[in-house]
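A single protein chain has been removed from this complex, and every other one stays in its place.
So that you can tell them apart, the chains are marked A, B and C in the order they are listed, and the count of residues begins at 1 in each.
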Amino acid sequence: MDVMPKWAEVVLVPLISLLLAGIISALVVLAIGEDPVAAAKLMVTGALGSTYGWGYTLYYATNFMFTGLAVAIAFHARLFNIGGEGQAMLGGLGVALACLYIPWPHWSLALVGAAVMAGLFGAVWAAIPAWLQAKRGSHIVITTIMFNFIAAALLNYTLVNMLRPKGSMDPATARFPEATNLPTLHDLLSPLGIEFSKAAPANVSLLLAIAACIGLWVLIWRTRLGYEIRAYGHSESAAKYAGISPFKITMIAMIISGALAGLMATNNVMGEAERLVLNSTEGAGFIGIAVALMGRSHPLGVFIAAILFGFLYQGGAELALWTSIPRELIVVIQALVILFTGALDNMVRMPLEKLFLALRRARTSKAAGAAD
Amino acid sequence: MDYLTLIQLLDSSLRLATPLLLACLAGLFSERAGIFDIGLEGKMLAAAFFSAAVASLTGSVWIGLLAGIGASLALAALHGIASITFRGNQLISGVAINFLAAGMTVLIAQSWFKQGGRTPSLMGGARFEGITLPGADAIADVPFIGPLYSELISGHSILVYMALAAVPLTWWLLYRTRFGLRLRAVGENPASVDTAGVSVVGLRYAAVAICGVLCGIAGAYLSTALQAGFVKDMSAGRGFIALAALIFAKWRPWYALWATLLFGLFGALETRPDVIESIIGMKVQAQFLGALPYIMTVVILAGFVGKAIPPRAGGEPYVKER
Amino acid sequence: EPALIFDLGGKFDKSFNEAAFNGATRWAEETGGTFREIEMQSEAQREQALRRFAETGANPIITMGFGMADPLSAVAPDYPDTKFAVIDVSWLDFPNVRQVAFAEHEGSYLVGMMAAMASKSGTVAFVGGMDVPLIRHFGCGFAQGVKAANPDAKVIANMTGTTPAAWNDPVKGSEITKAQISQGADVVYAAAGGTGVGVLQTAADEGILSIGVDSNQNHLHPGKVLTSMLKRVDVAVYEAMKAGEDLETGVVVTMGLAEEGVGVAMDDNNAALVTDEMEAAVNAARDDIIAGKVNVVSYYENDSCPALDF
């Protein structure tokens, strides 16, 4: 039986946790001699106060949705995929190859082609650790960490020695052809008469990410495969009893996970940079872990957590732009948000539960009194 | 590869392995007690900063070491409060601690020293110097054992010897003392400890505290022994490698030593492409060289190690009453 | 009001970005002016920062690093009235962009000569940060200088890694240096950001000479740093700010030896280390390069180095 009404669990607890994170962050801002109220205002208006701000917030959020979903689906099968970073790097490689070497007639086809390549490359990079886990018992946490480093080396090699245009200093590919450039939200929304900032990088792959959220929700909660993945995640022994193959589930879950991480490249590589640069993932794979954990591995939760992190990134950028607050402060604020909403949530929940229980007791005893 | 090169490689391996070993043992205590800790990295980083900062301010590396341990302990306490007292998600707490340390160290460094998130370079007594073991100079010229003793065994900072001593000590503590028995039990089945009348919470806090101390030493080793000061993000992922080594070592102290030495050796080999080339007989790409330690790890893991079974109650908060 | 955009390394990277910051600070102190600045955290902010500053009327906008080339080509045409300066880029073509490129290979060549002359063992070493072409460019010039001074000299080159962590891993820098010392190196040149701190420290501890990079690092270990390869980013930034809205754009400014954009650091800290002979050789080489009598090959020319294998 639930002690608290659902709205309290879903809304009140995270809200109070966020508030606490905000208060502590404010104290830190104060400690380094800045004005926390102004800083907060700056973050909110900078990230949400204009379509320009939204455009950036959503751009970052798109990255985190993909990597968050990737970690989440693996969590459902009780697999801890720390390798999102490497899988996303490989996804970038897939996108680059697709965009550079195939003459696409239109962006929509290019997006499909690039997405397939990105997913494929990411999936392969996840499938190897999955196979090693399923067949050889090699702990997936170690192997995926190792595969991140290996991916970085591989990417470095291909960019420095193979894909870099001759004579360029920048370890990056050439710009992708015009035809592969994805429409931004400005391009998508202006035909509808909605004015959206032209400069912001949020693009059509946001829709892809949202589709991935919905698709994953259907997969996890509505399909037989999702049912099997969750069952395996909850209890391997019971899964075996029911005829669910651990090998199959491990492979499938990790392949989906890797493909999702790889798909991130449609946003940052194809949608934003329009070329593959060396450090294109910038730790989004790791942020994905925090996003999945905070979103409780539920696609809707991942969606919301991704937007929250997008907000922190963009708001933080605005802070850095307009104040002399060092960028490390943003990292601290992120840490506090993760800490309070993700790890110290019971600190808020426990007293709330007591409160609601007391309220309920009072109500039932009153009702009993009235009945007498 | 000649003998002296081998000695140099092993010497380098030992230095590189030391912070990994300390962090690995730190993780071992915590995880053996059922508290997963991916915040080793953050604790090490915080300790690296505070030990260097305080050593630089006071001029005494020992006070610095204490400060580093203190900082690491503070983060360990945070992890304890989140995951023991409030039964939070241990992974999330660890992630948060890593972020917190990465941000706070630079913020504080900047406001204290105004050198762009660094500490000033440490001089003299503010640094751990290598210790020359008795007789090292005398026998340095003796063939074979001379270099072995004077180069490889002698000449490290005291923290290296402490880390090496920590291995048998950890083993002894875990397997030969009451505390160790209870600690291992609480990671396997906390209810068994609880019904035996011993505090689960107390034991877990103790384990997390030991973890903090060891991470503190690891961090101090980075900034005050291997280096002479703090540079932002200087832990450079070593906490994660230590975690990998811990799984590699199947949560056992002696295996932890071998696993971290192996990682150390890989790291040392990476600095000697000439040696690798002479072994495999061809030139290796720089990038491949960089990836080699990680590839080797995967190969060894898949080929020889097999399944590692973590402590059964690991990662789960102990909840008596739902 | 001028604006300054730092590269991802952050303004206190003890080399490139910090030099820019120093130049800007000098300008601010001398003129009493103020400037805007931003440290970026991600690739996507490059364009964001450019537009932001352009929109709020900052002029000129000075940006750091080759990574800015691409975003700048997207932004510059949108703000024809704003003047941009970009450091380390030379291949764009916009009327409102001033490109400043440094001949790092020439400076590295000079310190390479000094290294070869200071070396007793005939073996010198190079430690790079992240393995990117720019760093190979440094190493390549260095190796050519070494060979010029001593054709028999051996150059050992190592990169720290393939991820951005390679810029901030002094521990690994130390270990690499120790490995190089055990191979006989007695002078080491570090072009590795924060990792270089470890290289210089270890060189000082182990009693060999080191060479700093970008800004003058001779003072870090007085008497133990042979010299530093100066890359006068500070001068470029200072001058761009001083020119203000009159900044000349649409040009590529090459800061080589002739322009004193690169050079070797000589001060009290290393005076005892630099022999007259060394100084003479360096000066002669500088004159020869400026006069075109000596050609230092750039790594970019055909992505390979005549004096060193990467």
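The criterion applied here is as follows: a residue touches a chain if its C-beta (ideal position, glycine included) is under 8 Å from a C-beta of that chain, and two chains touch if they have at least 3 such contacts.
The rule is short, and it goes like this: contacts and distances are computed from a predicted model.
J.: If you had to name the missing chain as UniProt does, which of "ABC transmembrane type-1 domain-containing protein", "Nitrogen regulatory protein P-II", "Heme ABC transporter ATP-binding protein" or "Hydrogenase expression/formation protein HypE" would it be?
T.: According to UniProt, the chain not displayed is called "Heme ABC transporter ATP-binding protein".
J.: In the complete complex, the chain left out here touches which of the visible ones?
T.: Checking the complete complex, the chain left out touches A, B.
J.: Give the residue, chosen from A:Ala40, A:Leu225 or A:Leu352, that touches the chain omitted from the document.
T.: Considering the complete complex, A:Leu225 is the one touching the chain left out.
J.: Check the options B:Ala165, B:Ala191, B:Val284 or B:Val299 and report the residue that touches the missing chain.
T.: B:Ala191
J.: I need the residue numbers on chain A that touch the omitted chain, in ascending order.
T.: That gives, for chain A, the contact residues 1, 3, 218, 222-225, 227-228, 230-231, 234-235, 237-238, 240-245, 353, 357, 360.
J.: With the missing chain put back, which residues of chain B would touch it? List them for me.
T.: Counting only chain B, the missing chain is touched by 175-182, 184-185, 188-189, 191-199, 312, 320-322.
Following the convention adopted for this analysis, only the chains that are shown with their structure count from here on.
J.: Treating touching as the only link between chains, describe the layout with one word: line, ring, star, complete or other.
T.: If you draw each chain as a dot and join those that touch, every dot ends up joined to every other.
J.: Specify the chain most distant from chain A by Cα centroid.
T.: With centres defined by C-alpha atoms, farthest from chain A sits C.
J.: Would you kindly tell me how far, in whole Å, the mean C-alpha position of chain B lies from that of chain A?
T.: So the centroids are 30 Å from each other.
J.: Using Cα averages as centroids, what's the distance between chain B and chain C in whole Å?
T.: 34
J.: Can you list the chain A residues in contact with two or more other chains?
T.: If we look for residues of chain A contacting two or more partner chains, we find 149, 152-153, 156-157, 160, 326, 330.
J.: Among the residues of chain C, which ones contact at least 2 other chains?
T.: Expected reply: 10, 131, 162.
J.: Which positions of chain C touch chain A when the two form their complex?
T.: 8, 10, 38-45, 47-49, 51-52, 66-67, 69-70, 88, 91, 130-134, 137, 162-164, 300-303
J.: Over in the complex, which chain A residues touch chain C? Could you list them?
T.: 56, 59-60, 149, 152-153, 155-157, 160, 164, 166-172, 175, 199, 201, 268, 272-273, 275, 277-280, 282, 313, 316-317, 320-321, 326-327, 330
J.: Considering the complex alone, what residue numbers of chain B touch chain C?
T.: Its residues touching chain C are 4-5, 8, 12, 15-16, 19, 110, 115-118, 121, 222, 226-229, 231-234, 236-237, 267-268, 271-274, 283, 286-287, 290-291.
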